[in-house]
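Of the protein chains in this complex, all but one are displayed in their positions.
On to chain A.
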C-alpha cells in the first residue's frame, strides 16, 4: 500500500468510470472463474464424486474396498433396513447427539458468560479456553484414559479421597462407556460453542442491559428475557452445524473404545467404518451410509422447520 491509492473524490469517480468502461468484463470473469476453479474441482473430486459413488456402490456387491463387483439392485438396502444392529447403532447415535448437544450447550453458555469478564485472567481465558478444541483427538483420548485409569488415574484417586471407592475406568464398562465418551468429547468440543456464543453476546448493545437494570430486572430475568432471545439465530446455526458435526464423529469413539465394550459405543458412523474396513463389506457400508445420510437430511430439514427463529430477515 502506498500513497498512490489515495485518489481525490470527484476526480476519482470520473476516472473510475472511464477505467471501468474500457475494461473488458470477460477477462475479469475469466480470472474469477480461474480463481474459483481449484476449490470447485476439489469439492467435486473429493466430496461430490465419492458421494455419487457411494450411491452406485450401494447397488453392488463389493466386499473388500476397491475389489470387483456386480449390480445387485436393492439387496443391500433390504439387508441394511432389516439389520437390528444398524438400528441399534442409529439409536446410540441419537443418544450421542442429544447428550453432546445438551452437555456442550450448557458448558459453552456458562463459559461464554465467564470469559466475557474484564479481568486479566478472563482476558487470558479467551485464548486458553480453546486449547481442548485445538489439541488432536488422539491426545484427548490418551489424556482422559490416563486421568480415569482405574489403578493410577487421578480421577478415581480423587474420588476415593472423598469416600467414593472402587471407581474403575468408565471406558471399559458397557453402561458407563457412552456417558464417559460424551463427557470426553464435550471437553474436546465445547470451546468452539463457547467462543461463538461469546462473540454473539458481544454484539448485544449495552443500552438494552442498562434499560433492563433501570427497570429493576435481576440477572436471571435479564438472561432469559434479553440475552437468550437475542442469541436465538446464533444458537439455531450452532445447533444445526454442531449436531451434524457431532453425529459424524468417529475418531473420539474409535480411539478410545473402538465401538465397544460389546458395541455399547458403536454409533452409526463407527458402524459404517467397521463394516467397510474391518468386516470388508464395502457395498453394505455404502447402503448403510446412504440410509444414514437420508435420515440425517430428514432430521436437519425437520430441525430447520421447527427451530428456525421466527423474525428472520
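Worth a mention:
In the analysis below, contacts are C-beta pairs under 8 Å (C-beta built on N, C-alpha and C of every residue); 3 or more make two chains touch, one makes a residue touch a chain; residues count from 1.
One rule holds for everything that comes next: contacts and distances are computed from a predicted model.
When the listed names "Sulfite exporter TauE/SafE family protein", "Hydroxyacylglutathione hydrolase", "Ferredoxin reductase family protein" or "Carbohydrate ABC transporter permease" are checked against UniProt, the chain not shown comes out as "Carbohydrate ABC transporter permease". The chain not shown here is touched by just one of A:105, A:129 or A:185, and that residue is A:129.
Of the listed positions A:40, A:81 or A:102, the one in contact with the omitted chain in the full complex is A:40.
Against the chain not shown here, chain A presents residues 1, 4-7, 12, 15-16, 19-20, 23, 28-29, 31-36, 38-40, 42-43, 45-47, 49-51, 53-54, 57, 65-66, 110-111, 113-115, 117, 121-122, 125-132, 134-139, 141-147, 149, 151-152, 154, 157, 187, 191-192, 195-196, 198-200, 202-203, 234, 237-238, 241, 244, 247-248, 250-251, 254-255, 269, 272-273, 276-277, 282, 285-286, 289, 292-293, 296, 300.
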